[in-house]
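As you look at this complex, bear in mind that one protein chain is not there, while each of the others sits in place.
Up next is chain A:
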Amino acid sequence: MPQKIQMRLASNRVDTSVVINRDIPAIYTPGQIISNQNEFLRGHGTYEENGQLKASVAGVREKVDILISVRPLKSRYHGKVGDVVVGRIIEVQQKRWKVNTNSILDSVLLISSVNLPGGELRRRSAEDEHMMRKYLQEGDLISAEVQSVYSDGSLSLHTRSLKYGKLGQGVLVKVFPSLIKISKTHFHNLSIGVSLILGTNGFIWICPIINNTEENVGGFVQNLEEVVPKSIRATMARIRNCILALAQSKVMLFDSSITYAYEESTKYTLAELLLPEVMADVALSTQQKLILSETE
């Protein structure tokens, strides 16, 4: 099969930046002094030395009353209670699953915080513990919500809602967590026939529209027999490429930015969307569209 292969010199690299230069806040870099007075509370990303408050990461300052923190623009996921995350099961232990959520420590999903098939009020027996691998095994992807944060920073997840649970057929895209815009809902059914889960931990799940009508399955269904039509698969692939383009140019990811990018991308074929020039073009026009829609 003849195939066009694109190779280019490093000097022909495409500039993917979509920078808008307006009101840039003060930037702090590690070791830089934030304040000489000690009437401040030291927050994340700062430390105190010789009575001076210094930044320990590169980022912008956030001030809440007298609490000063510096937030890096790129880091691992720091979970907060109530966040929607997408994670991968990496270990099955007694009474718990270990889940990789791109956090600094592995998260846990306790068997007591999942809805087992057969109703919410079912008692968890020793038998359930033996059956754990049947529900979720290593490598499975799940969507979940952060239930609590332990003192060492690791997260405890729960899937006690029909929205959450095991993920079936779809595509996973990983971006860095701060690119995901925090919004009211992270589950989106796009009109083009694709569902999106924008995990706050930077894991994005793209799948065909799910209709959660079956009851009492507790989110453990994974129908791999169901055939996804080619058109839907092409749309999913296009959405994935759009997200990659946006992530490369560091455009915030949320429902409207992704829909705009999808609309902008329709003039290109699926394969073309992976070319750097095209990715930059899609990101740039999305960014412009976003600004336009905000000013209106």
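Assume contacts are C-beta pairs under 8 Å (C-beta built on N, C-alpha and C of every residue); 3 or more make two chains touch, one makes a residue touch a chain; residues count from 1.
Rule of thumb we're sticking to: contacts and distances are computed from a predicted model.
S.K.: According to its UniProt record, what is the protein name of the omitted chain, chosen from "RNA polymerase II transcription factor B subunit 3", "Cell cycle checkpoint protein RAD17", "Cytoplasmic tRNA 2-thiolation protein 1" or "Putative exosome complex component RRP41"?
M.R.: "Putative exosome complex component RRP41"
S.K.: For the full complex, which residue in A:Ser35, A:Ser56, A:Ser256 or A:Ser285 touches the chain that was left out?
M.R.: A:Ser56
S.K.: Taking the full complex into account, find the residue in A:Pro72, A:Gly168 or A:Pro276 that is in contact with the omitted chain.
M.R.: Checking the options A:Pro72, A:Gly168 or A:Pro276, the one contacting the hidden chain is A:Pro72.
S.K.: Check the options A:Ser17, A:Asn38, A:Asn189 or A:Thr269 and report the residue that touches the missing chain.
M.R.: In the complete complex, the chain left out is touched by residue A:Ser17.
S.K.: Applying the definition given at the start, please give the residues of chain A touching the unseen chain.
M.R.: 17-22, 24-25, 27, 29-31, 45, 47, 49, 54, 56-60, 62, 64, 71-76, 104-106, 152-153, 176, 178-179, 181-182, 247-252, 287
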